[in-house]
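Note that this complex is displayed minus one protein chain, with the remaining chains in position.
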Amino acid sequence: MAGDKLTHLTGDGSAYMVDVADKNVTRREAVASGRVMMSADTLAAILAGDAKKGDVIGTARIAGIMAAKKTHELIPLCHPLMLSKINIDIDQGTDFTGLSVTATVSLSGKTGVEMETLTAVSVACLTIYDMAKALEKDMEIGDIKLISKTGGKSGTWTRGA
Amino acid sequence: MAGDKLTHLTGDGSAYMVDVADKNVTRREAVASGRVMMSADTLAAILAGDAKKGDVIGTARIAGIMAAKKTHELIPLCHPLMLSKINIDIDQGTDFTGLSVTATVSLSGKTGVEMETLTAVSVACLTIYDMAKALEKDMEIGDIKLISKTGGKSGTWTRGA
Amino acid sequence: MAGDKLTHLTGDGSAYMVDVADKNVTRREAVASGRVMMSADTLAAILAGDAKKGDVIGTARIAGIMAAKKTHELIPLCHPLMLSKINIDIDQGTDFTGLSVTATVSLSGKTGVEMETLTAVSVACLTIYDMAKALEKDMEIGDIKLISKTGGKSGTWTRGA
Amino acid sequence: MAGDKLTHLTGDGSAYMVDVADKNVTRREAVASGRVMMSADTLAAILAGDAKKGDVIGTARIAGIMAAKKTHELIPLCHPLMLSKINIDIDQGTDFTGLSVTATVSLSGKTGVEMETLTAVSVACLTIYDMAKALEKDMEIGDIKLISKTGGKSGTWTRGA
Amino acid sequence: MAGDKLTHLTGDGSAYMVDVADKNVTRREAVASGRVMMSADTLAAILAGDAKKGDVIGTARIAGIMAAKKTHELIPLCHPLMLSKINIDIDQGTDFTGLSVTATVSLSGKTGVEMETLTAVSVACLTIYDMAKALEKDMEIGDIKLISKTGGKSGTWTRGA
Partner (left out) sequence: MAGDKLTHLTGDGSAYMVDVADKNVTRREAVASGRVMMSADTLAAILAGDAKKGDVIGTARIAGIMAAKKTHELIPLCHPLMLSKINIDIDQGTDFTGLSVTATVSLSGKTGVEMETLTAVSVACLTIYDMAKALEKDMEIGDIKLISKTGGKSGTWTRGA
């Protein structure tokens, strides 16, 4: 169910970056996930390449980590943050053909890291697409969503809970 | 159906940026789309805000355009390109509750703009999420896919064709 | 009246980034303004476009916010800062033909945000110029100045006070 | 006198990056200028420092050159360009107390470099302000304007001509 | 033996970005190398980790590729370039204890890619240092030098030839 206000809009509807100076410094963490759906042939090629040198998955993981640090340059109203941890897991999908990406980002700060986590997932997925697109252009990126967040005034939130 | 090689891997499996110096300069264009799925309440709030000042959708459009120009900084093996056109359309979904994002990117150059187009879509979707997340954390980003590409040696490709 | 030292120069005149580690963390805020002077026809066209969709002014506002976050990448001796709030107002000039830009930036930190505020104003003005330059190349950007600052050891400063 | 359209707005008023793929590659150059007005004491301090080591003016020149290369990251609808030359001159004002900044940017390409030139001037002025603000907060940046442009379909344009 | 002029200095000694608009578009390539010297224990740990997952070397290779694309943002007077190929090889040193980094960068353009190649080598070396510094702080980066360049008016140059 929806809340009651779009926090990035001022009274007259124009965009601004909300003030977080008076929010408390707490430990905050968010987890998000996404997936790249592809043909069995493409997946097999990636995994075979990965078995030898790990570069598709390794490159996507690095790209996701670096993208988390760029979130405030990409999303206009995000605050610059001193992220203290970024972790990205990429695994074979269990209920679909493709790769599953999960990111965990945390910091000790005044605002949450949901967007940093979602950005890390998105760019890791895009990098997988880039590195495999010579094999298949039909791949699809989806199911990008927040799984959980902890810390801050609103406390713990878990998807579907 | 999958092709036959991962072009970003050398013979021994390590990543590199493929050489495009000898490819022809042609007019190239790509179209990609994606969507942000949300509750009817969230969509109504965005559209109502949009009716007044247009900032959620306008901000997402600007973020997507700027992100297309940053693609080579985000995706490790993408070439820097002189994009000649970037256009982003954001509309109410017709067969789902939420917003549909479509990006068109083109250039006259030696390599395609699929990744620039997909990156523009992804960041526009993330920006919509960011600006509405105070209303709803359950939103989901998905269906990010290439719709068509034209130009280059491989010529025109259309999804599902 | 001028003070007594150029803080960015060492004893022998070479540039360095001054140490702020021992300064106090206080709430700091700065306000700056600037203007884009143009013909009445250009202003009318922008305002008419703005009345319909708000894009010239909305785009300039987003550009100014994003530029504030890039200040330390643009101004060589500025410190990277975790800005907590950025707000940009763009209004029709009252004593000149054109648009007036006012930015407010704040943080809780060890050094002031004057440069972030002035950078936000400058880039918002440049964006207005860019979006209207097909109408008129004679526009002029000017009157970029600090209006006030609060916080820090030197306390509150107000222009002309 | 104003022209007839805002080229960055589509028919329905939303922003996009205009297509330049079909424009001709020509030699294009733009010259712009601006100024930082300050007290005689501040100017004397800068010039004296400059006489010894040149750092205020030298740093501002480097900042302006680097900013020209970042224009497309700052101004949302500017195209990425392969600038072929950037030059910045900083001189003592002849009819005001302060420093005068003039930038010249050129390339062989499909679109003009007015915004790159104006951005270089703006950031050089901001850098002068930053390096001297411990002396004087009352400085003012102004008179930022295009002086001339050559090349492209619209040919040569000179301010006031 | 040294040549006769510092091309980045104007007649009066101030820095500017030299004009390359009238230079010919030719295929240009440069090769550079460098090394990270370390203890046998550190090298063994990296190679053992690499045998399992390849991440130290794989991460350094990605960092070097991405850094080549950022050269014009790092080196003040470098031109933005559309690099067409970047390749980085990292091998065990043959006549020293440590890792040897070799980069090859090429483009079809108006100016050479020596700095892009040297920057790729430097950042790959720094990344190796970063990822192994918990093991040993005494590592040393050195022997960073241009090996060869081809293309352009000055033609082919080979170190020591």
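Letters are used for the chains, namely A, B, C, D and E, taken in the order the chains are written, and counting of residues starts over at 1 for each.
Please note the rule applied: a contact is a pair of C-beta atoms (placed from the backbone, for glycine too) under 8 Å apart; a residue touches a chain by one contact, two chains touch by 3 or more.
Because the structure is a prediction, the values reported are computed rather than measured.
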Contact set of the excluded chain (shown chains only): A, C, D, E
Listed residues C:Leu81, C:Val105, C:Leu118 or C:Ala134, member touching the removed chain: C:Leu81
Residues belonging to chain C that touch the chain removed from view: 10, 14-21, 72-73, 76-77, 79-82, 109-110
Hidden partner chain, residues of chain A it touches: 27, 57-58, 61-62, 65-66, 69-70, 80-89, 106-108
Touching residues (missing chain, whole complex) on chain E: 1-9, 12-15, 34, 39, 41-42, 45-46, 49, 52-56, 59, 62-63, 66-67, 70, 73-78, 114-115, 118-119, 122-123, 125-127, 129-146, 149, 157, 159
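Basically, only the chains that are shown with their structure count from here on.
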Pair with more cross-chain C-beta pairs in contact, given B-D and B-C: B-D
Chain whose Cα centroid lies at the greatest distance from that of chain E: C
Contact-pair overlap exceeding half with A-B, pair selected from A-C, B-D or C-D: C-D
Mean-CA-position distance for chain E and chain D (Å): 31
Shared-contact residues (touching 2 or more other chains) in chain A: 14-15, 53-55, 59, 62-63, 66, 73, 76-77
Full enumeration of touching chain pairs: A-B, A-C, A-E, B-C, B-D, B-E, C-D, D-E
